[in-house]
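Just below is one structure, and these are the notes that go with it.
Of the protein chains in this complex, one is absent; all others appear in place.
When the chains are written out, they are named A, B and C in that same order, and each has its own residue count from 1.
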Amino acid sequence: MDRVYNSFARQGMMTTLGARILSVEPGTVTISVPITPDVSQQQGFAHAALAFAIGDSAAGYSALSVMPEDTEVVTSEIKIHLLSPAIGESLIARGRVVKPGRRLVVVTSEVFAVRNGTEKQIALLTGTMVPVPV
Amino acid sequence: MDRVYNSFARQGMMTTLGARILSVEPGTVTISVPITPDVSQQQGFAHAALAFAIGDSAAGYSALSVMPEDTEVVTSEIKIHLLSPAIGESLIARGRVVKPGRRLVVVTSEVFAVRNGTEKQIALLTGTMVPVPV
Amino acid sequence: MDRVYNSFARQGMMTTLGARILSVEPGTVTISVPITPDVSQQQGFAHAALAFAIGDSAAGYSALSVMPEDTEVVTSEIKIHLLSPAIGESLIARGRVVKPGRRLVVVTSEVFAVRNGTEKQIALLTGTMVPVPV
Partner (left out) sequence: MDRVYNSFARQGMMTTLGARILSVEPGTVTISVPITPDVSQQQGFAHAALAFAIGDSAAGYSALSVMPEDTEVVTSEIKIHLLSPAIGESLIARGRVVKPGRRLVVVTSEVFAVRNGTEKQIALLTGTMVPVPV
């Protein structure tokens, strides 16, 4: 699972947002990110792009975790439903492989806002990841 | 159209990414953002979340531009197709209202990478915006 | 739950396809449909539109099952992932409410092909249902 951490470390966007990997298991990856005023939308909640960023990454790395070596994955398409305002101290995204494949991997992520230690789901993503040579 | 600029100015995420509004017309809004190492993915191209961030905002503000006063919009759901690697100096998103409505507004955005002055489409978004009271 | 059955009975498309409701519980509805040559695609498997038809209906009726009386629901948008060829005697769709709401209901459906008594998931849908007055 080193390659998931290595790939993640090369993502400038994840560093800029302060995201980090909480866990990597075959077919499922968890990522968290703090909510700060730097990533707000106009009402002061976390921007949809924050939930997207870690939801997409958790989904993509869950796909990578079941891929052959010498492979990277890129997002082909992904849809996000915003379920509730993203209010709290941090967001946590849990990505999961729905259907592995040699040419396409269908993935999903659930994103939760953590507020005073309590999780509430704020987004649901489903998408398609495509393997590419490193 | 002041409220589009006012709402945009309150988005910490847009400031963090260095995004700015290029134009606001009724039903269509254009936003650009620089591509820097701070927003890269693992291959060095711009992260999907960058295209998402300005694509979603351009789509949302195109919806707001046709809304009654004293309304904000939030994204209900949006899907992004990543068409090509996001390589260049900047991204430009052109959002547009497909179908206005009192309860829902269907929107689309096309996102282009600008490289040496030439635009290439790198993403396509379609989504649903929902009006909320300010 | 009578109104779910009543509404379903008015859908000419469901009659044409031979679909029927297997169960209705608050927030979850199950629908099945036979696979016949009349609903094939070019390779002889069930057409994507068959999985869509019952996946969309199961999701929509799961939303209706948690709505106030004197309400119908219509699909605002829905996305389907086709995971495997739809081969077998019938399809079964299990719809479920992900996030209820007064103005929007986010829903999902899983669709399974039944072959010799064994179920295999062949599609995943996520979408948005909107209540409308009857």
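The definition used in the following text is that a residue touches a chain if its C-beta (ideal position, glycine included) is under 8 Å from a C-beta of that chain, and two chains touch if they have at least 3 such contacts.
Remember, predicted model here, so these are calculated numbers, not experimental data.
Chemist: Going by the touch rule given at the top, which residues of chain A touch the chain that is not shown?
Modeler: Answer for chain A: residues 76-77, 79, 103-104, 106, 128, 130 touch the chain left out.
Chemist: For chain C, which positions touch the chain that isn't shown here?
Modeler: With respect to the unshown chain, the touching residues of chain C are 7-8, 10-13, 15-16, 36-44, 47-50, 52-53, 56, 72, 74-82.
Chemist: For the chain that got dropped from the picture, name the residues of chain B it touches.
Modeler: Listed in rising order, the touching residues are 79, 81, 83-84, 98-99, 106, 108, 121, 124, 126, 128.
The criterion applied here is as follows: only the chains that are shown with their structure count from here on.
Chemist: Farthest chain from chain C, going by the mean of C-alpha atoms per chain?
Modeler: If we average the C-alpha coordinates per chain, B ends up farthest from chain C.
Chemist: Among all chains, which one's averaged Cα position is nearest the averaged Cα position of every protein chain shown?
Modeler: Located nearest the centre of all protein C-alpha atoms is chain A.
Chemist: In angstrom, rounded to a whole number, how far apart do the mean CA points of chain A and chain B lie?
Modeler: Once rounded, the distance between the two centres reads 20 Å.
Chemist: Quick one: chain A and chain C, Cα centre-to-centre, how many Å?
Modeler: 28
Chemist: Rounded to a whole Å, what is the gap between the Cα centroids of chain B and chain C?
Modeler: 33
Chemist: Residues of chain C that contact two or more other chains, please.
Modeler: Only 79, 106, 128 qualify.
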